[in-house]
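Presented below is the structure to which this report refers.
For this view, one protein chain was removed and the others were kept in their places.
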Amino acid sequence: MPILEVRELRARYTSAGPEILKGISFDVEADDFFAIIGPSGAGKSTLIRCINKLVEPSGGNVRFRGEEVTRLRGRELRGLRRNIGMIFQEFNLIDRLSVMDNVLSGRLGYTGNLRSLFRAFPRVDIERALQLLHRVGLEDHVDKRADALSGGQRQRVGIARALMQDPKMLLLDEPTSSLDPKISREIMGLIKSMAQEYGVPCLCNIHDVALAMEFCNRIIGLQDGVKMFDGPAELMDRTKLGEIYAMEVL
Amino acid sequence: MPLVHETAFAIQLDHENLRRARGPETAEMNAPSNGAGTDAGATSAATAATADRLLADRRRRRVGRLVIATVLVAAVVWSVDVTIVQDTDWKRMGSLANVLEAAGEFVGVDWGLFPDLAKPALETFMIACLGTLLGVLVCIPVAWFGALNITPFKPVTYPLARLMMTLSRSIHEIVWALFFVAVVGLGAMAGIFALAMRSIGFIAKMSAEAIEDIDPGPVEAIRAVGGNGFQVLIYAILPQVLPQILGVVVFEWEINIRRSAVLGLVGAGGLGLVFFRQMNTFNFPGVTTVLLAILGIILIGEVVSHFARKAAI
Partner (left out) sequence: MSTGMPSVPPGAVAHQLRWSRYRFPDSLYGYAAWIAVLGFLAFSVNYLDIPLARIPDMFHRMVSVIASRYYPPDIEYIMDRDYLDYVVETIQMAYLGALFGLGISIPLGWFGAFNMTPSRRFVYPVARLFTMGFRAVHEMIWAILFVSILGFGMLPGVLALTFFCAGFAGKLFAEEIEAIDMGPVEAMRATGANLFQVMVFGVFPQVRVAFTGIGIYTWDVAFRAATVVGFVGAGGMGWYLKRAVLQIETERVAAIILSIVVLVMISEVVSAYARARVMKMK
């Protein structure tokens, strides 16, 4: 059974505005590293935010582990979100907090208000954070402020924060677009190996086709809110890429 | 699983420990479950030690914060005791019902008062406008003297301007009005002077800061074409800071409308005078009416300033 089923997903930002997603369907399996490629403005970001309802879809269904997502609200929605880790293009770290607190913030979905207020996370969380920081290679930067780190290091903190959630799936929103090519490759490799270690499937927005072909096993191509390609990465070829990126070439 | 490193083994083992430590309800970690590495025990001990250190740090910081919080709370308790518990005439105030009754007297509007309000409302508005204008005029030399990069003779003019700014802001408009009533007599004139004096500080300070932050490029360019000091001021400095200064002036003008409504308290004309007359004759609905009139002119001020700010940008 697929872990995530998306059926006929539609989205628009204002009721009168243009439709960003025009009926997208796909399935993510439990061991997938799933890529969404397409030119900028194709609706990749919107699609990925519809999965954890940071953007409200206007139609269609999203089922996560057999549970319908689109209807969730309040506490149930937060329960869904804590099961889905997210890594962002601009890292979205809290700059003025330490690396440790940033990673710990991944546990918020499990933590009460009073503990949140005093940042009094349980010891197991702190140990888990230390292990994750060790794994992403930041064990020497635990007490640094997040804004003192380089771009690659910041994204490593983002990865640790997402895995801190104990997620059942990871959403990656252009995780390497703000990084240079060499570091991009390192980060993608780190995400992939950690996703495998923790047995977490990934759904990844990615602009860079070469990276997508290298790291992902399945690819869908979006163009202007419509799915143009869906299949294993090996089947992707120049002509199909040409179709997907037609808009950009023009 | 092809990509498992030694460190990953270590983490797995730790997860096993954690699972035990946490008990069944949180044992949902997704660690892979194959064999353990050789140095796992050492890493785990190191992690535990670091966690101990971090927790101790956090506890210490929390204690520090607690001490500060205690001092602040103690100050609050003391102040509440002195200012509220001891000082208040609880007998005169009576029960909550009495207080509500007293407050309830303000409910209602004295419609008959409206025709008498037009003139003082207009006066209040005019006092605010003229007070701001006068303030801006006085500000020009103060801002010029008070901006480090253009002040004419730093050792004298700069501290002079700074003193002027602080003095202007330190003294409440009521005190300024008292002073000017004593000097120029009762009436709108005292109010205008009071508002002008009170406005100088803020406008001059913000303007001087804006002037200090300008891009020196245009200044250099105007100097290079042979411009004199005055021309540099007009062509290089003023265009850069004018939108900002205009914004500050409009902001101050809005505040001055509020202020001018109370200057009547010390005899400087406007709506304040009507307000106190209503208060002294115990015509509480009339007080509400005057308050509504004040809100009305403030609203006009906000609308005008909204458009003025748009035009300034």
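All chains are identified by letter, namely A and B, in their written order; residue positions are counted from 1 within each chain.
Note that a contact is a pair of C-beta atoms (placed from the backbone, for glycine too) under 8 Å apart; a residue touches a chain by one contact, two chains touch by 3 or more.
Nothing here was measured: the structure is a model prediction, and the numbers come from that model.
Only one of A:G106, A:G152, A:P201 or A:G225 touches the chain withheld from this view, namely A:G106. Touch with the chain that is not drawn comes from one residue among B:A75, B:I140, B:I234 or B:V303, which is B:A75. Only one of B:L160, B:M189 or B:L233 touches the chain withheld from this view, namely B:M189.
Residues 52, 54, 75, 78-86, 88, 90-97, 101, 105-109, 111, 113, 116-117, 158, 161, 165, 171 are the ones on chain A that touch the missing chain.
The missing chain lies against chain B, touching residues 75-76, 78-80, 82-84, 87-89, 92-93, 99, 102-103, 106, 122-123, 126-127, 129-130, 133, 166-167, 169-172, 174-175, 178-179, 182-184, 187-189, 192, 258-259, 261-262, 265, 269, 275, 279, 284, 287, 291, 294-295, 298, 311.
Criterion: only the chains that are shown with their structure count from here on.
If you average the CA atoms of chain A and of chain B, the two centres end up 40 Å from each other.
Residues of chain B that touch chain A in their complex: 1-5, 7-8, 10-11, 14-15, 18, 21-22, 26, 28-32, 43, 47-48, 50-51, 54-55, 58, 62. Considering their complex, residues 100, 110, 118-120, 123-124, 126-128, 130-131, 134-135, 142, 166, 168, 192-193, 196-200 of chain A touch chain B.
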